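Subset of chains shown; positions unchanged.
To keep things simple, chains are lettered A and B as they appear, and every chain counts its residues starting from 1.
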Amino acid sequence: MRTDHLLFGAAYYLEYLPYNRLETDMEMMERAGMNTIRIAESTWSTLEPSDGVFDFTCIDRMIQTAAKHHLSVIIGTPTYAIPTWLVRKYPDILAVTANGQELYGHRQNMDITHPGYRYHAERIIRAMMEHLKDVPNIIGFQLDNETKSYGTAGPRVQQMFVASLKKKYPDILDFNREFGLDYWSNRVNDWADFPDVRGTINQSLAAEFQRFQRSLVTEFLSWQSDIIKEYKRDDQFITQNFDFDWTDHSYGYQPEVDQYDAARCMTVAGADIYHPSQDDLTGAEITVCGNIARSLKKDNYLILETEAQGLTPWLPYPGQLRLQAYSHLANGSNSVMYWHWHSIHNAIESYWKGVLSHDFSENATYREASEIGAEWKRIGTHLMNLKKENRVAILLDNLSLAGLRQFPLETTGDHSYNAVMRWLADALYRRNIEFDMVSSGERDFSAYDFLVVPALYAASDDLLGALDRYVAEGGHLIATFRTGFADEQLKIHHDVQPHLLGRCLGIHYDQFTYPKNVRIATTDGRSALTHDWMELVTCDTATPLAHYDHPFWGSYAAVTENAYQKGSALYLGAFFDDELLEPLLVSYLSRHGYEGLSEDTPQFPLIVKRGTNDFGKNLCYYFNYSGEPRTVIHTGNAGTDLLTDTPVAAGAVLTLAPWGLAVVES
Amino acid sequence: MRTDHLLFGAAYYLEYLPYNRLETDMEMMERAGMNTIRIAESTWSTLEPSDGVFDFTCIDRMIQTAAKHHLSVIIGTPTYAIPTWLVRKYPDILAVTANGQELYGHRQNMDITHPGYRYHAERIIRAMMEHLKDVPNIIGFQLDNETKSYGTAGPRVQQMFVASLKKKYPDILDFNREFGLDYWSNRVNDWADFPDVRGTINQSLAAEFQRFQRSLVTEFLSWQSDIIKEYKRDDQFITQNFDFDWTDHSYGYQPEVDQYDAARCMTVAGADIYHPSQDDLTGAEITVCGNIARSLKKDNYLILETEAQGLTPWLPYPGQLRLQAYSHLANGSNSVMYWHWHSIHNAIESYWKGVLSHDFSENATYREASEIGAEWKRIGTHLMNLKKENRVAILLDNLSLAGLRQFPLETTGDHSYNAVMRWLADALYRRNIEFDMVSSGERDFSAYDFLVVPALYAASDDLLGALDRYVAEGGHLIATFRTGFADEQLKIHHDVQPHLLGRCLGIHYDQFTYPKNVRIATTDGRSALTHDWMELVTCDTATPLAHYDHPFWGSYAAVTENAYQKGSALYLGAFFDDELLEPLLVSYLSRHGYEGLSEDTPQFPLIVKRGTNDFGKNLCYYFNYSGEPRTVIHTGNAGTDLLTDTPVAAGAVLTLAPWGLAVVES
């Protein structure tokens, strides 16, 4: 998605306002340099207060007032929160999950496959689109919001699942064999015998059901997209607000959606990123999750939601809101949209605070947003549509994520896959090695010099073959423990581990354990504590870079490197501390042609990001992710600091304020 | 309630005895100086073993034997534990709560609004009252026991709730607006659409339902009281055994009952207080919860249950049982009744031990109780009906308590409100500043020089106006963070914070966060760590007494004082450590006319309590809440130590044994 201006704004809910201040709000927005609002998602009961009674007054008023204040509008379909009358009409519309049937109240509690839900969702979307199709300042549409399957697993959904299996396995014997159902007498000899899948102890079957649930999301979004496409103008985009694996903030790749598949029905990827703040603000989530968003359509993306004040512990220090906004752009976003304009005065998100506090006054957050808005009015055309040419990519895989949720590492639980991914991604981030994400659906990785593969637990031979070929043809692979362990049904391979990649990695192993006080020692004298997982690796053709420093496991390798045909492969056989991972990666990349990495290169908390803008100029962002002032040497050509509009010589020393930044165009 | 003698005794259950020792028990009681037993509550299945078959033998035997041993009797209605035949008759009598339907077994598992329950409860009460009305040694009646709504939320109860809303909001649009139901599409456009309230994510609605549930308790107790009143003599009292917010002991104000409302139907307030013991015995719960009990009817109260040996970790050290008993009296109680006489030999409370252990022998606890009994026989008339004239009061508010359960502080969870209340109350307690409690239903606080308002999160403008007026007319207000934040429906105010009190407090703020390693520093050089909550306070007319000692929040005030018309107001904008709170409070009180507070004034573990007895004499209690002997200077007029019957000169030095005490009448 190319844009002719950065989108800057917030979600807006006239529906939730305690009194009429629409005009005032939009005047304040315009004054802050905002140009876009996002509306309507989750307000079905306002749009259709009773079955078949439509009322678009609220939307119309917001759109009209927005137009007056030069604000564009993104319309969300309202389907992710259902009205009370719809539940009364179809009591079984509330999803039955592993925990029983949902109660009404929460959003995202419905069975997205329910025919009644679909009928009414389609009717309200069509009524809305019909009503809005000629409105000029609507620039795009958001399908639903943070869509998932919400664990829907009622009898009808399970029948759909069994039907899908039946189609996939015309011979039920194949099905039993493929899923190893003889184990614990779980064999299904007649499809009619299929038991409630919620009780299964067969993780292959559980993962298959989860895959089926993810497919429901893709189908649902495509279905909505097809409806929207019947109405939308060519200049209007279709997006979705993708969210991420959640700990107490956006953490990593989303387990419940095949985002690469789901994004196909959209014209631009959108996402929300929420992250720790104050002393815990690192920018890592903005980069990791932003990189995922950028990779979904291999293009710039939209940040449709991010925190203004956010949750109570997230109130930003002075400077942080601006630092965050520029970090999103430096990563390839074409927007920063806050969730949300004003804080809500009651219900569950009252303490998820917007730009304005509950008192609507011009607070510190508003003032800092205004600063951003003013700057972007001035220099936005230099910042938008930033393009990157990264030499490093990280492979993302839903199946392995699901596999490691079923069989987690020692202490990382449901987040095991993302813990490994973040281990690698954050190390790259801290060393200012920019990277893309790439889907495990790809087969050609030759665009990248370095491919990082975190814990690819479960993979088809086809994918593993593509990785082998990548190295054979000159690529440099960085793979971790647990890679190549199981097949697409989470069945563990019965040949030597790592399956199929052994030649490429030059190693094999047949035992592993959780390390207890096991250190690893590199051949060049470094050391680190391992945790959560260690494999007893034997080198075949590989060179050990580190061994276990342990009285009984000392003969096994922990980290290895292998030259394989035209390429090479680094294997990390254990999970160990960051302090060692960073130099190991830097050393490996440097040895294989990645330039400019030395101990003098800026490191976190100094973050450097680069790209090319619409003027064909290089942009170089320098961020200070700390509370103390810092200096950094500008390593690009002579240029201009866009923020201060002052020249910057090559090699000039820039001083960055606490939580401050510079943007040099050259 | 005036009494002509202190009540001293225990709950007694002939029903649970493993063999007949009624005569022995009561002889032992009489010998220990006891004069009262409390019986019959929770023994419905003994009183009415089958539907309509009544058997009062047990009660009769207890009453008669009690009379012989000069023991008065308090009769509890048996309704808080239902018999098995009643559940068989009405299976839906077991309450449906947020966790589904209760199983039989536990007490307090029924729907207190169930017509069948009410019918049978009334029948057994009337039968009992009819049977007992002429018994001379019955001195009073206890309605039910620790009554609550037990979370009853079944379909019929929810219909009652909706009916109450319908009555309150004839126009359903008002209802939707008042509760902000447009949020997440929760609008109810037809009362028939009303969804199961157990699933609501609208805390305003959840709090309204809790208020409704509390009203069921008030209604239930009044209904029982009205029945009792048809039978009772004028000399007999009506009470209820109120209990308190429970952590692993009595902790603070009860969230599930509007105790001030419920107490109206009684002639004397009663309560149970359970507290830590051994090295953790502080007396704070006896004071805080006792002050609540004293405030319910602004009169002396009854301790109907407290621990003898109590739970396993509570076995008292020598001296502690006596220290506790006098502490209750020093606080205004006219009784100490143990729960219970003998330890029970099986079922869930077997390890909640009574005065006697399971072997019924004369153990250490019995011997110490006998010491108390002997002393009270001698000096009880000097100790009973103690009256207090406190200059300080703490405001208690059910709605704010409910509000902070819905939106708790960072780490204090369901106990957030009481954590703030106890922070203040315990600081006063430790500095020997005696205080009353006062209901947020009051509007005139002029009886007190100092009004302490903990976290008044949700309040009507009427109440906030009364607080403003209190200061304007010369009162001194001590209010904490979170005060005046939301209205009666937990809707956050949309004007400047603190709502309506800004002028009186002389401050405003529009942002807050959880503090992480944030200290506050007072203008006089003290310092403390904050936790759980901090507001970024700006002084308008107030003087800052402390700022945040922090690189980014340093410009904001943490504690402020404001002179307002004839009075003043102290505002605590953050939750911080006790060591700073105590001197801050002492300094504020001293500066505004509270005399006798200096660093030399006795402090915890030396506790001093005062009052006036029936002889118009001043009583001064000196308690040593520690395991080492301590000395204290008698600061009243010359008098007599009642315990030793020896004269005490003004200024005399008293030596208190470990866990010991002195009572000086002057």
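Assume a contact is a pair of C-beta atoms (placed from the backbone, for glycine too) under 8 Å apart; a residue touches a chain by one contact, two chains touch by 3 or more.
Here the structure is a predicted model, which is why all the values come from computation and not from measurement.
With 2 copies present in place, identify the total for the complete complex.
3
Just so it is clear, only the chains that are shown with their structure count from here on.
If you average the Cα atoms of subunit A and of subunit B to get two centres, how far apart are those centres in Å?
50
Along subunit A, where are the residues that touch subunit B in the complex?
13, 15-16, 18-19, 42-46, 49-50, 78, 81-85, 87-88, 102-107, 109, 278-279, 309, 312-315, 317-318, 343-351, 357-361, 363-365, 627, 658
Which of the residues in subunit B end up touching subunit A in this complex?
179-190, 192-196, 198-204, 407, 410, 486, 489-497, 510-514, 516-517, 551-552
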